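The complex is shown incomplete by one protein chain, all other protein chains being positioned as in the whole.
Order of writing sets the labels: A and B. Residues in every chain begin at 1.
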Amino acid sequence: MELLLQAFSWLLTPESWTQQGGALQRLFEHLGVTIGVVALSAGIALPLGVMIGHTRRWTTAVALLAGAARAIPTLGLLTLLGLALGIGLGAPVLALLVLAAPPLLAGAYAGVQAVDPEAVDGARSVGMSEAEIIRSVELPLALPVIVGGIRSATLQVVATATLAAYTSDTGLGRYIFSGLKSRDYPELIAGSLLVIALALLLDGSFALLMKSRSRAPRSDRQTTTIPLERNPS
Amino acid sequence: MTPRTRRFSLVSLAAVAAVTLSACASTGDLDGGDSGDDAIVVGSQDYYSNEIIAEIYAQALEQGGYTVERDLRIGQREVYVEEIENGSIDLFPEYTGPLLQYWVPDTTARLEDDVFTALTEAAPDGLRVLEQSAATDQDAYVVTREFADRYDLATIDDLAKVTEPLTLGGNSEGEDRPNGPKGLAATYGVDVSFTPIEDGGGPLTVKALQDGDIQLAIIYTADPSIEKNDLVALEDTKGLFLASHVVPIASDAIDDGAEEIIDAVSAALTPEGLVALNTESVDDEAPAASIAERWLEDNPLS
């Protein structure tokens, strides 16, 4: 209890935030790493997942691979990568990319596969190309599940991005390692509280996002918003 | 017997047994401690390097005609120091720095001779400190051989000759402690920045040194990786780190003859020699006893 109070008093001291290596700086670093990793991983995993869901091929192989990837301990992977790449942000970021990929991949292919096959068949039969089907039918209808995957990945990454501090002067993990190694438990607790707060903030943002999309009355949308491209006839 | 009497009997039986057992325990060995047939009890820490040194002591004494019993791999300092003090252990390899800090927590001694003197004074009754060895097992600032050659570095003072920015990489506890960057600045006038590498002086830290991402690391002097990676430990002339030499502590059961043998071992154990022992253990995974045996063959004492 004493330690918790000390942690809070540390958090409430302005210098803790504004000083060099202070909480504000660490928060931004941590957020930056999280967003960067999720964006990068999504750039690879989402298109891959959409293709797999659309073609309905390789689903078993990919599911097994994603499951295996989930089982990799991130710190172990980070150490291996660090031995190859040296210290800095490279190894942690790569390890976190591997962490983020399975939920992103799963969200993408599960979401696309769950789209009503009748709607897809109907779209194909009126003359939409496969690309148009993905863009105009599968992606919009799979979006809630895909966003769910992004949300899940974000949460995992923000909690594990503390590992960036293992080999680099970055993020909230600095408080955690420093507090742990030098037995400064208020610092350790304060760092953990900040990570939790950031996680809640991010997760809450996703919740708000999901809610706002489903609440928007459909009839408000412009009726001319058919996102089909001009086809040279 | 009524249930009540029965219970009473059991309790008293248990009490007698407990007293007997604890009496046996507190004398440690049923044989040891008496001035008649004295086997010397040699103990060690639960640290592979320490165990090898203890084995060397034990085998050296056996070669000298003494009967030895081993009680190796005991846990924390709190536990085994008590056993040495009450005579259940007779001989134990220790390290001057940490042991001094254990007995005198606020000691200001840092250099090897000051530490040894203070340690000798601090030793409680029934226990004495024998000659310290040249072999050390302590934290040290370490650079690559290439870096040391480039700037002709042998001591930490020599870092003043370095013309490029210096970065220390290591556990985050090193960032703020008195012998970290603050200590380097205050005691040696050397400015270093800090970057965290949380593997405790392990492979990531070594690689960072070799890559040039950091120029300084803190690795303990008996770590095999110093030799294996051709690193150089800089001499701590001003005592930033607490000096820590291998030193045997002994109970009164160690007679002059035994003391002479152990002193010979301490004299023969060099810093490089200790690193070599550790390397053998880590690389070959040989048991402590055989490593000790080989060392005694290579370093005959008489």
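The criterion applied here is as follows: a residue touches a chain if its C-beta (ideal position, glycine included) is under 8 Å from a C-beta of that chain, and two chains touch if they have at least 3 such contacts.
To be clear about the criterion, contacts and distances are computed from a predicted model.
The unshown chain of the complex is recorded in UniProt as "ABC-type quaternary amine transporter", chosen from "Hpr(Ser) kinase/phosphatase", "LVIVD repeat-containing protein", "Urease accessory protein UreG" or "ABC-type quaternary amine transporter". Within the full complex, the chain left out of the display is in contact with A. Among A:Ala114, A:Leu141 or A:Ala159, only A:Leu141 touches the chain left out of the display.
Listed residues A:Pro73, A:Gly122 or A:Gly204: the one in touch with the omitted chain is A:Gly122. Touch with the hidden chain on the side of subunit A covers residues 116, 118-119, 121-129, 132, 136-137, 140-141, 218-219, 221, 223-226, 228, 230-233.
Heads up, the rule we're going with is that only the chains that are shown with their structure count from here on.
Taken together, the subunit A residues at the contact with subunit B in this complex read 79, 82-83, 86-88, 165-169, 174, 177-178, 181-182.
Across the interface of their complex, subunit A is touched by residues 169, 171-173, 175-177, 194-199, 203-204, 207-208, 211, 213-214 of subunit B.
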